[in-house]
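A short write-up of the structure that comes next.
With one protein chain held back, the other chains of the complex are shown just where they sit.
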Amino acid sequence: MTVRARRRRGERLLGLAWLTATALFLALLILPVAGLLLRVPPADLLRRMADPLVLQALWLSLTTSLAATAAVAVLGLPLAYALATRQFAGKRALEALVDLPMVLPPTVAGVGLLLAFGRQGLVGPALAVAGISIPFTSVAVVLAQMFVAGPFFVNAARAGFEAVDPALVRAAATLRATPGYAFRRVQLPLSRPALLAGAAMTWARALGEFGATITFAGNLPGRTQTMPLAVYIALQTDLEAAVALSVILLVVSFGLLVALRAVPRGARP
Amino acid sequence: MLIAELRRRLGSLALDVRLEAPPGETLVLVGENGAGKSTILNLLAGLLDPDEGRIELDGAVYYDAAAGVCVPAYERAIGYVFQDYALFPHLSVAENVAFGLRAAGTARAAARDRAGAALARVGLTALAGRTPGELSGGQRQRVALARALVLEPRLLLLDEPLSALDPQTRREVRAELRHALRGLACATVLVTHDPFEALVFGREIAVVEQGRLAQVGSRDDLLRQPRSRYVAELLGLNLFTGRVAARAPDGLAEIATADGGRLHVVLDERGADGQEVLVAVDPREITLHPAPPSGTAQNVFAGTVAQLVPEPPFGERVRAVLDTTPPLVAEVTAHAVQQLGLREGTPVHASFKAVAARAYAA
Partner (left out) sequence: MRTRYACLREACLVLTALAVIPAPAPRAAEPLHVFAAASLTEAFQRIAAAYEARHPEREVVLNLAGSQQLAAQIEHGAPADVFASADQRWMDDLVAKGLVAGTPRIFVRNQLVVVVPRGGRVARLDDLARPRVKVVLAADAVPVGRYSRQVLEKMGGDPAFGHAFGERVLANVVSEEESVKAVRAKVQLGEADAGIVYGSDVTAAARTSVRTIAIPALLNVVARYPLARLRAARDAAAADAFVDLVVSPEGQAILAEHGFLPGPPP
């Protein structure tokens, strides 16, 4: 075979391998989703959505995950900014700490949260004195979600800030802009796509959170039973109910993710 | 009026300079890359703090190490045009120009009007709504300048304003920029690594060499009395060091260079025997001859052509490096090269008048 023919064949094989890999990966993603969707007749779905227990779980899931995302965005932004723009002693350790929740099994995270905020935990007793008890409350659900999903936002926001040309910040300083003004008018707008993407990922992770939630917040309909917990419990008695709940959660999350991606991106630099 | 004393260590650079820039005039900082020119601008702007020193602009003290004064960049009345212009990509041209006004607290409508006027002054009103990404290099430079000037700064800083442009655009913009800078009321400090640009823009030129000012002076000062080989090379002159070997009562003196050459120069009274002097000869003053010339020129050297370097941009002028004693660089026309049949290795005689050789105490 001539060199050219051999190269062409090589290219074709490469293209085939690429297609096969992609097809396999997409199949892995699509098949379970299809399995869920095809199992439930739409009429059944609508009936279940009217079930107050389901609505309760859905409402709780949405409110806690959004609250967790908002809290993480507010509390994590300064940290992301510092990591992106400053050098300081112990920075590596801090980076590892931020990444820690991502490698911790969620149930372990739940136990940790209990040992920190529980009645006999590190700060639990102090909180109790102030009349605050966190485990078994919706606040615990939000905290659990913040813990496991927080790193996603911090890392995405940090990457966003790092991508902003430092020359622009210096230019702003020469244009009478205080650091706060420069942050608001230069860095924030330019990192907006990254921040939004980070928030979307965080919200998705928070919505699907199970292990830390059930361990730290417990499972009580209306107060701490989020959709993932409801699905898990339903699975034990009624497979059809579990599937229906899963589909509801699937449709709602998918819809919200698509809506988020449709938000207009910031200016390209 | 800018008066600045700056001392700062940065990596391997030890900066120690003293500058003055009067209003309405342009001081050019010229030197090689890494000499510390941009560092000086950043120190003046407040983007970097000196280790020691003082910065005073029109009576306002921006930095005084002894008194513990350090005014932040955003409170200094400066304008800065960055090398790559640093225009905000997410804002329109008009919003870019208005940025500083808004940051300083000007109301939106007033800022918009002033920005519009500034754009009109540089002829870019039509582009007000575009984003920087849609502009050409020259247009971006004008926007950057307008953005800095709309704030009516007392000190304008420009960092290599032409280096981001291609040679063709550079020529056009150079003329424009020179004209714009001439009309300014504020003090201007411009940084460049190109000696020719330095000569074009600057009334006062400061040669920066490894964190120090090798020499500060007007264009003519530098050309006539370069104080170091570096400055001379920078400006393309022949520069020799030698000692006074003999003096004639009529002022003519003989200078002996280290490599055994002899130069005849006109020396003023202050020169003494044995004193070390610098001698500068403009390459354009050197004439080349195929045979020993007749005439009044006191300095005649014989040697061969070591190198012929056509000068950019079009090679109409040629620098001829001669391996005479001392070695000389002559600048002649390409026509002359052709006429004399000059090639590398061609024997030639170089001559220049004693008056063309400027000698002064080292």
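For this structure, a couple of remarks:
A and B are the chain letters, set down in written order, and residue numbers restart from 1 in every chain.
As a working rule, a contact is a pair of C-beta atoms (placed from the backbone, for glycine too) under 8 Å apart; a residue touches a chain by one contact, two chains touch by 3 or more.
Since the model is a prediction, treat every value here as computed from it, not as a measurement.
In terms of the touch definition stated at the top, the absent chain reaches A within the entire complex.
In the complete complex, the hidden chain is touched by one of A:Gly76, A:Pro101 or A:Pro135, namely A:Pro135. Of the candidate positions A:Leu122, A:Leu239 or A:Ala259, contact with the hidden chain is made by A:Leu239. When the full complex is taken into account, the listed residue touching the unshown chain is A:Leu114, out of A:Leu83, A:Val98 or A:Leu114.
Where subunit A meets the omitted chain, the residues involved are 114-115, 118-120, 135-136, 214-215, 217-221, 224-225, 232-237, 239.
Going forward, only the chains that are shown with their structure count from here on.
Subunit A and subunit B, compared by their mean Cα positions, are separated by 56 Å. Residues 165, 167-168, 170-179, 181-182, 185-186, 189-190, 266-269 of subunit A touch subunit B in their complex.
By the touch criterion given at the top, residues 45-47, 72-75, 78-80, 82, 84, 86-91, 99-100, 103-104, 131, 133, 147-148, 151, 157 of subunit B touch subunit A in their complex.
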